[in-house]
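One protein chain is absent from this view; the other protein chains keep their places.
Labels A, B and C are assigned to the chains in the order they are written; within every chain, residues are numbered from 1.
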Amino acid sequence: MAELNIRERQAGDVTILDMDGKITIGEGSVSLRGAIRRLIEEGKKKILLNLSGVGYVDSSGIGELVSSYTTTSSKGGQLKLLNLTQKIQDLLAITKLLTVFDVYDDEASALNSFK
Amino acid sequence: MAELNIRERQAGDVTILDMDGKITIGEGSVSLRGAIRRLIEEGKKKILLNLSGVGYVDSSGIGELVSSYTTTSSKGGQLKLLNLTQKIQDLLAITKLLTVFDVYDDEASALNSFK
Amino acid sequence: MKPVTEETVELKLPSRLASIDEAAAGVTDAARRLGFPDDALYGVELAVREAVTNAVLHGNRRDESVPVEVGVADAGSEMVVTVRDRGEGFDPGSVADPTSEENLLKSSGRGILFMRTFMDDVRWERHPAGGTVVRMTKKK
Partner (left out) sequence: MKPVTEETVELKLPSRLASIDEAAAGVTDAARRLGFPDDALYGVELAVREAVTNAVLHGNRRDESVPVEVGVADAGSEMVVTVRDRGEGFDPGSVADPTSEENLLKSSGRGILFMRTFMDDVRWERHPAGGTVVRMTKKK
């Protein structure tokens, strides 16, 4: 089983990535990076990461979320986060990244925010 | 929680010890030794050890079962075994003690055998 | 009176990414045996992951012939976890603060912050026989 499974859905012009597993150094971080790179190449610039199935993130995973955000922004896109587990929320608080990321806990409001 | 819990029941002149836990070096072996010693002192010489709840036995525990048997026999009593788990049965086979012990897997036949 | 031997666990692992999972599992299992509750194990695991990641990447530069050594010692009221690499070490005092405004968008530099957050004390030492040891203490 892969460390991180990523499924892609489209809601209007927003691409939702439903992620399941761990975003940790190595495989998990690499999968996320690959997925974001591909979306950007395909011109999909409104990206919503659904993290409800992500149970474990390390500093490399947090770093990869930040990279995903900066890469998308630098191409004129937007990347937002949906459904953080308590643990990821805590890590984003510790790293003061809650002010950087746009975070939602229901999908409808998240989708609306891209309008 | 004690390593080995021993409850005593009487069926006619047979004393049944229902044992739960582990018979391993230290507490478990010591509890069994104490229980047998007490029964012998009380003149209870028909003893049936119900091992259905005993999940783990080491060589010290096997040794303690042998001591229980020899102590009881030397006082003119009888000690038999009931409801061995597969693992204990295997250990008694490995040690060639299945020929020494009288082993039963239902209580009625075990009780009958003391007549 | 001679002192009672202290209980310790030592893991020796090759310097590769797979060793991070191994070390995390080994220390978590040991901490559980020492009686730490499940919710403390999460933080211990994360701190160990970060420390071993640094040992593998920065200390030993993924040279698989060089070991990462992880120790767990039961010091009664606390557990001491050590991670030793064979590298030159660094000055923890001059590591950039990842939470200051100008570093927020950097893609790395948050490992030590997590180690300090989830353990009660974190310090670095030179090992007398060479290499760097990070010593992390967690109260029971």
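In this section, contacts are C-beta pairs under 8 Å (C-beta built on N, C-alpha and C of every residue); 3 or more make two chains touch, one makes a residue touch a chain.
Remember, predicted model here, so these are calculated numbers, not experimental data.
The missing chain, though absent from the view, touches B, C when the full complex is examined. Considering the whole complex, the residue from C:Ala30, C:Val44, C:Leu57 or C:Val81 that touches the absent chain is C:Ala30. Those residues of chain C that touch the chain absent from the view are 2-15, 19, 22, 25-26, 29-30, 33, 63-67.
Residues 24-26, 58-60, 62-64, 66-67, 69-70, 87, 91, 94-97, 100 are the ones on chain B that touch the missing chain.
By our rule, only the chains that are shown with their structure count from here on.
Centroids built from CA atoms put chain C at 28 Å from chain A. Centre-to-centre separation of chain B and chain C, using mean CA positions: 48 Å.
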